[in-house]
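Every protein chain but one is kept in place in this view of the complex.
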């Protein structure tokens, strides 16, 4: 176990190369994980090709670099200060790296680290390269180190492939948490059957959200989602041409919904985001976790008049992940709906082919070492 | 509809008398409700006989007085300023009356009104009599007025008898809310199959609580409760003689439970309350909604060392009740488990017979006009 | 005291007429207040002339109508159910009327009432006219009724004129509360010396906000504000042409400010609002209480990447008002900075002359019966 296979991108636009490299050593507060499955999200292709032109303030790791956001695997080594994990523990690695010493990190508000960085994906801060340097291997490889803070235990009834899907499910989970969505809530999900939207729906069911509304395109998928919680889910097909806010408000006695969760795909017009906000009740919350990239015209006076909170939300905490594991263990989060597409590490470049996602959010592409 | 039948207690220790009295008129912000079912809780007999000696600071209404805590019925008249209710609406009336002008009331913290008062039961403040005077008829009668603030709508799939059970279910719901109990939580319920404890269990299931632990006495009821959410509920029979804290901690990898909900019956020793607190994790919350009346020896230094919050919680808000209705409408709060014992208003004194509660928390005694 | 003088607007664009009308009677949960001072805000002229074209969804009362938002006076009569107020009590009347029966009102979330309505100003809901009808007299008159819920007691060291300024101070106070601004916070105020901005500054000082940054135009007023809390306040004059975000970030070690409070005047470009948002730290909050009316282009992806919350905030609660009174009583909220312009009720139309506000936020125009 001195060396391992790892895929690395040497140049934007070219395929990743498979290389044999030394297995990294865990630092005192790290573990070493043998990767069993690495999730691939539809946005990865955007990150690898367009990111620096779309969002120059969100840096990629210096090339050559290893990619791969969502890792599930087994712990094979623990650092000397790690007390609560053992060799053999099955874990999901939350890829959100934090610097550990900025005011937010020291305030236990790690999600708001000035240099928050997605291992194997991209960073949010000017010094994210330091995080990339500290954890140069992510998911498209055989072994990677991870900070103990980022480990989520996986229950027995969750497979590595399912756990490799935690990323977008967790992003949706965090949004629901910020919306305080649960017993008695009515929420609206923009893009209900997509990768993020399906995660939002599954988590909303598990959290006991009473009424789940949303929009989607594909009618077959709409029916499939509605069957997950009969009577609690209502979906407006986008081609019905109805006014979204009016449609949603009708389910709430006209008062409006408690929260909107925006799960729109990259490239979508911001118009749909604002359309959904008009469905909110006075005091409602709009959580944006979707891919709308364009600068968007917002009705700020209406939002003030109606005490709307527009909350940008990014990824999820380790605690969110642990709650998802507990829900899955208890049978409250149904991860059996996913259709896994397994791509061997040796064929890693094939995993970036967007056409693999042929069944919307139900498709789960994983790279398997 | 000028007069109605109402039961009134004229003297402690004597039976209530059935009398014909004028139907009260709703004030501008009130409604008039035709009572369809009035819940009777085991504690009512204590209130009517021992309350002033047990808790002299909790005043009863001046006699003669009408009693009856949990009312479900139909709105038959609305005050001139009531905008969102109509004749014919099916409602539960939250009996918690508030003064409306103390600092807490004006701060929208109505549960902490200085003179919070249970209509038809007892008060918490020195001036509670003013609330009793303002709403002299409660549940053991044909009609009663209620502030619009206190109305909870009942969904179609909830009967009046079921809604008349909202009181103790809601008390448990509020405790779970304060414990932030939901996805990922492990809670412990002291007295799991009693009137309060069963409410806590039903609400915990609906809120997506992952693991529900507790103690109870009757083994048949224990099995019945466990069958409600297989795999999520574990119960320790009180006669097993085990250390409660150790037993509960074993389900949490030794860390301790997130919250304890104390639902012990009046007359129980406070020792059991403190025993359960030792099951909490560092930072855990103990919510006391039970009937322990004796002054109780508490390990305050251990509670400080472990950052324990001991929260006295009293009844529930109208919003809690509305969330329960939404849960019931969505099929997440199962009210079908109750065995109703209907006592006609004409035989109201029979409803106070404690032996009617022969099936613990599953029994639901209601007075029906 | 059967009749009183009241100013009423009969037609938009015409002066208000002074009329003799019957003194209104308080309902059981109301009080009657003898008006001693009624605040006039710069926006009132906009409301009276442009509101229905600017914001058709924010209804004015049907004409003829009495106007006047911020009332300070003496209680002269109490309704039969009012327990905590007496004749002679000095009070400020929070003009925010609520319906009392919508889901938000029954959930004690009165600020989010579906038909929230400013007495004597304008409404936010489709049925606001019902609130106007229930409380037809506001501030530009001698007496008006008010719900007990809306009363804020005034301490001895606060004058009626000062209390008549609570409206915009309270709006700012609520924004600071939502920003959790206090010990250790760095906040940024857009429009620091205006009517709202000065309120935000005074409240921030009283709440112990450590560092107060902002922009303003008038250099004399800037110096005056800075002298209020030497060393804690830094102001960028708008004509300095600096990048606002860079300027503000420099005071925070580059991390960004905790919150922005937007207090811009009606008619200002939304560009300034977004400029300030870029000054926020990851996880920062932007509270908008200002007058930006135009639809505004927002960088929603940047806001998501940085976990920004954009919070529309509207007015303030009675509890906020009571906290302000406590601060003033303790010497922590300095209301001595205002320069009062007293206009007799008989000359009420003169109070609408915008030129009275010759000293920005320091000017306080009140109508005095």
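Every chain is named by a letter (A, B and C) in the order it is written, and numbering of its residues begins at 1.
One rule holds in what follows: a contact is a pair of C-beta atoms (placed from the backbone, for glycine too) under 8 Å apart; a residue touches a chain by one contact, two chains touch by 3 or more.
Bear in mind the structure is a predicted one, so any value in this text is a computation, not a measurement.
Touched by the hidden chain within the whole complex are the displayed chains A, B, C. Here the missing chain is touched by one residue of B:22, B:231, B:283 or B:354, and it is B:283. Residue A:110 is the one among A:43, A:66, A:110 or A:288 that touches the chain not shown.
Remark: the omitted chain is touched by one listed residue; of B:60, B:82 or B:104 this is B:104. If you put the missing chain back, the residues of subunit A touching it would be 27-29, 81-85, 99-103, 105-110, 115, 127, 130, 134, 148-152, 317-319, 322. Not every partner is drawn; the one left out touches subunit C at residues 182-185, 203, 206-208, 210-211, 231-232, 319, 322-324, 326-327, 329-332. One chain of the complex is left out; on subunit B, the residues touching it are 55, 57-58, 102-104, 109, 111-114, 116, 124-125, 254-255, 270, 273, 281-283, 288-289, 292-314.
In this text, only the chains that are shown with their structure count from here on.
If you sketch which chains touch which, every chain touches every other chain without exception.
Put simply, the C-alpha centre of subunit B and that of subunit C have 40 angstrom between them.
Under the contact definition stated at the top, the residues of subunit B that touch 2 or more other chains are 319, 322.
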